[in-house]
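A protein chain is absent from this complex, but the other protein chains hold their places.
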């Protein structure tokens, strides 16, 4: 999987029927130093990720593993909202720190 | 999925039988800032996308998920015509704006 | 799929049994402006493409969709000989023009 | 597969149910000269790899081949801890040398 930040949403009304009822988000990929990469993905979202949250995105046939999505033509899916990324025993990202007031 | 713009069509008369009856379009990929990327895909199209429209393209085994295409040797498919792309709460693309007179 | 030009052939006598009886061609990928890309593929060929012809190559599990190839370890397949590529309503490639005397 | 070094861990509490109970590690890919590459993967880990160990990572549908993981939306998996890499009859990496006191 890759780490990504939620940028926003993509809306398509005229689409293949099997895509009906799935929210599509646009994600910017993030590298292992926490920097934004030029690559992005438009992915299905079943975990309800909000804009700017860090998420895990899975790609390929893995995107259709969850119940109800087996027959959707998805090649990318948000599978989790990230709480912490720890690299070399240091915290690279902590959701709690990002969002505390 | 990736965002792409329809460039045109590809015609192949001498092809594997399982490709008969599917329209093939050539797509230029677009990045998350709305700029054209150097990459392209030749994809099947079941939604009837027109030249210059922005579409969603899915790749890999996802391209064969829709009924009637399970046995076609497709690795890319147009699955929706894009209405809006919203990034950081701003509109990156709106089909209505593109096409209004 | 990608557009590619047939460069030549690859012969392997000592191979896995499931590859017996399939012709292997080497293809140079072509971009959406008709220029040669640095990437190539060694692909199975069931349509009988000749050297220098433009073809469509499909990759991944799509390469094994046609009858008789389901159990071959192929990840790329020539699925059609291209007649025309039309981009922005102009002809990028026409087989008839290439080969007329 | 690719050779990779374990950087650390990724924790996601709010995730798709099918990811429950699998440890997620973040891996830096390593090239065939033993140098760190810019690419990384977040992968499932069933072999218990420790930080800084060299591992083999498999990607795509291969990541779900092991019993119990068939239905998880994983596209990358640590499948082995590397003992030795031998290139041109010279040792590129030996775990014993790395960890001996």
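Order of writing sets the chain letters: A, B, C and D. Residues in each chain are counted from 1.
To be clear about the criterion, contacts are C-beta pairs under 8 Å (C-beta built on N, C-alpha and C of every residue); 3 or more make two chains touch, one makes a residue touch a chain.
Just so it is clear, the structure is predicted and the values come from calculations on it, not from any experiment.
Enquirer: Out of all the chains shown, which come into contact with the hidden one?
Expert: Per the touch rule above, the missing chain touches C, D.
Enquirer: Take the complete complex as the reference. Which residues in chain C touch the chain that isn't displayed?
Expert: Those residues of chain C that touch the unshown chain are 7-19, 24, 26, 28, 38, 40-43, 51, 60-61, 63-64, 71-76.
Enquirer: Contacts of chain D with the missing chain: which residues?
Expert: Residues 1-3, 31-32, 46-47, 56, 58-63, 65-66, 77, 79-89, 92 of chain D touch the chain that is not shown.
The rule is simple: only the chains that are shown with their structure count from here on.
Enquirer: Per the centroid of Cα atoms for each chain, what is the distance between chain A and chain C, given in Å?
Expert: About 34 Å, centre to centre.
Enquirer: Which parts of chain B, given as residue numbers and ranges, touch two or more other chains?
Expert: Residues 60-61, 63 of chain B touch two or more partner chains.
Enquirer: So that we know how the chains sit together, what is the shape of their touch graph: line, ring, star, complete or other?
Expert: line
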